[in-house]
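First up is the structure itself, then whatever we jot down about it.
A single protein chain has been omitted from the complex, and every remaining protein chain is retained in its original position.
Right, chain A next:
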Amino acid sequence: LLELMENGSGCLNGSGAADSAEKAQQQQQCPAVQLSERNREAVRVIGQYLRELGLARSAEALVLEAGCPLESGAAAQFRSSVLLGDWDGAEASLASLRRALWRESSWSEIAFRLAEQRYLELLESGAHIAALCVLRGKLTPLQLSPDRLHRLSGLIMCSGPEELRQLSGWSGAAGGTRQALLDSVEQFFPPSVMLPPKRLSVLLDQAVRAQVSRCRHHNTSLSPDQLTLLADHSCQAAASVPSVCSQVLDAHQDEVHVCQFSPNGRFLATGGRDCVAIVWLVEAAANPPGAPRVRHHLTLRIGEERGGVAWLAWSPDSRLLLACAAEEATEVIVWEAETGDCIKKLKHRDEDSLTTAAWLPDSNHFVVGGNRGHFYLCSVDVGFEKAWDFIRVVALATRREDDGGTAVLAADTFARIRRYRFDTMQDETLFREDGPVMSMSISQDETLLAVCVASAGVHLWDLRLRVCRRRLHGLTHGAYLLHASIGGPNQDFVASGSHDARVCVWHRGCQAGDGAQQHLLPDKLSGHGGLVSCVSWNPRHHGMLASASDDCTVRIWLPASLAAAAQAASADGTGPGGAGFSSNGCCSSTVSKHQPPPLL
């Protein structure tokens, strides 16, 4: 290989033997800098990059000064021959490169591709006789795949270059196919002879992707090639992760057990032991834009003997709110959220216990269930429709399937998460958890399922791959039900309640720098005075999080930058009961703020 390198030292684009002597002289005149092996590789890669950008003179100057050719002379000769269309020259160079191949057998493949390009170009320019000669004299003797040979010989029937290009999928001599041929041939040679195509771009891309995977609060929709190279990428926590409590809502008279934002992000529903479901409006302040505030809208009552509101579910069109009761949960109530009108009170049997529910995409049908073994499909129009017997339901979610139908996902008391189709009456076990399931929550794009497992944490299951993607630890366990929520523009954030009165927020995409399996510890938000049982992300205003607690309040959390803006904007501290902002809701998160380096 060394020999191949020396054959054309300093020879960049095959300028021939005549120039190489001159160049060698020039080289001797420039004192060569002593370069280590790594440095030489770097120079080669940079030279390739410059050349690809079209800065050929800079590349040449670089090679001269470093005394380090980009590739072996024969390879350079091959490259320039192909680009110029000098096929015989290319063949000759190829012959001299033959020894350098990874595998001897690939030589015929390369020769075939070379001859194929030549053949197609000849056909394109109308030289059918010459093309036929190539077919017979060059392509056939190689004795490679007869299919390809057949296809190529068939192309001779094409009436013109247009048809040729169309039929073969080849973009023509001017269509960059020569460069494409070179790129495809590079893989057969070791890097010391020919550099892999676009090597520096590939390396830079890898570096940026590695930074993205380490980004603890990655929350941007920019693709890796849009991120700056000048500083290590790191999303600012202040912009994306909730850390400041911007509002304390204390309209409830007793423990709050559920909070849910509507799918359109305009409403927040909360409910708890005081047997009341409150609907709040989310208003995005006009000035400055993007600082959302929550305002009381309606108070809806369920019967006092019902033990409180156990679950609230919004219809997908955000119009209807369904409430399940905690005890004596024989009846579920559906209201219209805007007006507060009670649309439906659904009761099937006196011994029913319906403590959890989920809506189907048509915003008319919904499923309800409980751990006494009642599992029903109902609708607002008709009422009770179908029952699935003998399943003790703990949590419900729905998901659209490829055939247009909707699958109901139900977690049961045997720690199984199963998929039920009420239209075809088919069922299937998807996952088995290794501990009792407390609750379940599906992401907005229906790809991820967050399962709260007692004494274990939050497990994230991928619904397409059907595997557990993450086990999130760090929340405090106890005897009470906790709920989790998946949010963020790319379903990147998971939040859950905790028994230590704090809200846990994880970024699920962050990986440890060394790739090791590290327990992902959450950021913890302090402020509540009691157990936090439920959390909900706002699907429209990313970064806005609501949490419901035993201290009878609901807190709204915003990222620091938004919260500061919200505080500045509102002077009159509104909130039901005049609570307004709570300044003691500062975060105790372990997030360190990353600042980009200043421009020099």
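Quick note on the criterion: a residue touches a chain if its C-beta (ideal position, glycine included) is under 8 Å from a C-beta of that chain, and two chains touch if they have at least 3 such contacts; residues count from 1.
Following the convention adopted for this analysis, contacts and distances are computed from a predicted model.
For the omitted chain of this complex, the UniProt record lists the protein as "Protein yippee-like", which is one of "Collapsin response mediator protein 1", "Ciliary neurotrophic factor", "Proteasome subunit alpha type" or "Protein yippee-like". Among A:60, A:121, A:250 or A:433, only A:250 touches the chain that is left out of the view.
Of the candidate positions A:106, A:140, A:371 or A:490, contact with the hidden chain is made by A:371. Among A:533, A:547 or A:561, only A:533 touches the chain that is left out of the view. Of the candidate positions A:111, A:134, A:185 or A:309, contact with the unshown chain belongs to A:309. Where chain A meets the omitted chain, the residues involved are 250, 253-255, 257, 273, 307-311, 325-327, 355, 371, 373, 389-392, 413-414, 416, 418, 427, 429, 436, 438, 454, 479-481, 529, 533, 551-552.
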